[in-house]
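Here you go, one structure.
Note that this is a trimmed complex: some chains were dropped, and none of the rest were shifted.
All chains are identified by letter, namely A and B, in their written order; residue positions are counted from 1 within each chain.
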Amino acid sequence: MRAMDHPEFTAAALAERFSLQLQGDGATVVRGVATLASAGPGQLAFLANPRYRSQLADTGASVVVVRADDAASVQGTALVARDPYVAFARISALFEKLPARAPGIHPSAAIDPTAEVSPDAHVGPFVSIGARSKVATGCVIGPGCVIGDDCELGEGCELQARVTLYTRVRLGKRVRILPGAVLGAAGFGLAMDAGQWVNVPQLGGVVVGDDCEIGANSCIDRGALDDTVLEEDVRIDNLVQIGHNVRIGAHTAMAGCSAAAGSAKIGRYCLVGGGAGILGHLEVTDKVLVTSMSLVTHSIREPGEYSSGTPLTDNRTWRKNAARFKQLDALARRVNASTQGSPE
Amino acid sequence: MRAMDHPEFTAAALAERFSLQLQGDGATVVRGVATLASAGPGQLAFLANPRYRSQLADTGASVVVVRADDAASVQGTALVARDPYVAFARISALFEKLPARAPGIHPSAAIDPTAEVSPDAHVGPFVSIGARSKVATGCVIGPGCVIGDDCELGEGCELQARVTLYTRVRLGKRVRILPGAVLGAAGFGLAMDAGQWVNVPQLGGVVVGDDCEIGANSCIDRGALDDTVLEEDVRIDNLVQIGHNVRIGAHTAMAGCSAAAGSAKIGRYCLVGGGAGILGHLEVTDKVLVTSMSLVTHSIREPGEYSSGTPLTDNRTWRKNAARFKQLDALARRVNASTQGSPE
């Protein structure tokens, strides 16, 4: 099994496999990948961001993936790609050591007799699977995962470790969920009655489209009446909170610690920055970028980049300016009064 | 068991059970609940928010729960309630499919011989319970939960799945904890000594009142000397951080990703918005609403609504305004100088 442990490829083989243009010695052997700055012999690196162009001259990489207009600057062997970062992603997948997950159910797993688990799925130790849940062919359920009642996993899903699908979670194909994530927990639905909170039952589920990925310790609540929905190829980073009945459009990505409150609708191809928040019941159209730690307080109808917050400064400067923020309306009124009749 | 799987009720029966006023045909059968927009025959919907009033005319719902002043607009059968949302919450609980949790201890559970578990409690697979911990009658401990040493669970508590009560956590009655939450981990107590951090032992515990609910992957640290305390009916959403020695008053609700730092005291009937933060050692009085992603930087003595932050705009506009924020004190001084002696 040496080949699997230490894979190697010639530059020519990589060029053919990924439809790249070869420049230089096709027999150059690639045994791994690295950054331009740290690569050594036998390693392949890439140049995507122009500001690292100066590293081309000094890199120890045997092969570099570049755009056509950088190819002339490569000393050794080059693979020319339309998008070097994508090409690099695909090549470096060849060197990814994936844990072996043999088909079969670990003897410790606790599986309800009404659950249906494909015989070629891998079910690890200390996994529990509830009533009527279905695990399709090619799924990998890592150690300590909890799948509750009435869940469905499509072909080739991967729950890495300690993932919870609490109830009524339906995953499409090839959904990957990182450790500790919780899908299908009750949404935060409360009604105040005579001074006490009453829980509003959360009768919906969670529907996750094909090729989605959910990060570590993130939470996606099940819907109150209808479902919470992620369309296909949605990418959720770690520690993200998705409230009940949120709908996220295809190919949208949300970075770490961001959140969408109940019933928010987010479009396709959106990017939500780290720590950003979207208030409940708002609608965000397609191709919106929300910068990190911004709060979306109204619906967004036009594609583009949106921000809130103030810039970072040293604390002394910040204190002076922040104190003035509290007087901003008064200041503006004063300016208005004193410049009335003035030009502009 | 059909009745449990597919419960149904007449409108008259619901009216009687929840003390609602019936309008129309009391024999109308209700087999489920839905939103006004999506309800069909056999389903019950509700109108609480006036802006959905226009949906009354077109709803396919067989029964609608409304306020008295909306009853005339209902075509079919209506149930008239003082608070339709509360009535709906109670009715829809009849249709909630709760997982069956038979009394008894799963054979895989690892229970310390000094722990006391009520014989009618449900203890699921891969649960561990530490020394001297007590689980009262009617408790449900879902798969993968870890209860450490010296914990106590009152009657009817539910730890849904993969919950950790690390040590010295005492739950009142009917406390519900969602998957992945961690209670009783050490508070973040550090002292710097000769350039190295020294841990300050966290000798206190966590006390949670009756009817509290803690969301998925939330954390409530144990106290340093005294306990961290949640009074009764406190509702904590997902991914919320509660530091050591925090005290939260009864009926307060904290939305997802919010946080209270060490020794903060929050009053009763407060609402803390998503992503909002409360600094350590502050006091917040009763009936305070903190809007989403606001930071409470000083104690709040008066009930009411509080906010910080700036509004969301397109990024180009934001950049121009944010740059001016850094000059705000200078700007104010300039205005003061130029308008000295002017009116206002």
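Quick note on the criterion: a residue touches a chain if its C-beta (ideal position, glycine included) is under 8 Å from a C-beta of that chain, and two chains touch if they have at least 3 such contacts.
Computed from a predicted model, the values in this text were never measured in an experiment.
Enquirer: Enter the number of copies in the whole complex; the displayed portion holds 2.
Expert: 3
Following the convention adopted for this analysis, only the chains that are shown with their structure count from here on.
Enquirer: Just give me the whole-number Å value for how far the CA centre of subunit A lies from that of subunit B.
Expert: Once rounded, the distance between the two centres reads 26 Å.
Enquirer: Taking the complex as given, what residues does subunit B use to touch subunit A?
Expert: Against subunit A, the touching part of subunit B is residues 33-35, 38, 83, 85-86, 88-90, 92-93, 95-97, 99-100, 106, 108, 124-126, 142-144, 160-162, 178-180, 211, 213, 215-217, 233, 235, 237-239, 251, 253, 255-257, 274-275, 292-293, 309-316, 318-319, 322-323, 325-329, 331-332, 335, 338-339, 342-344.
Enquirer: Within their complex, state which residues of subunit A touch subunit B.
Expert: 108, 110, 126, 128, 130-131, 144, 146, 148-150, 162, 164, 166-167, 180, 182, 185-186, 188-193, 195-201, 203, 217, 219, 221, 225-226, 239, 241, 243, 257, 259, 261, 275, 277, 279, 289, 291, 293-298, 302, 304-311, 313, 317, 320-321, 323-325, 327-328, 331, 333-335, 337-338
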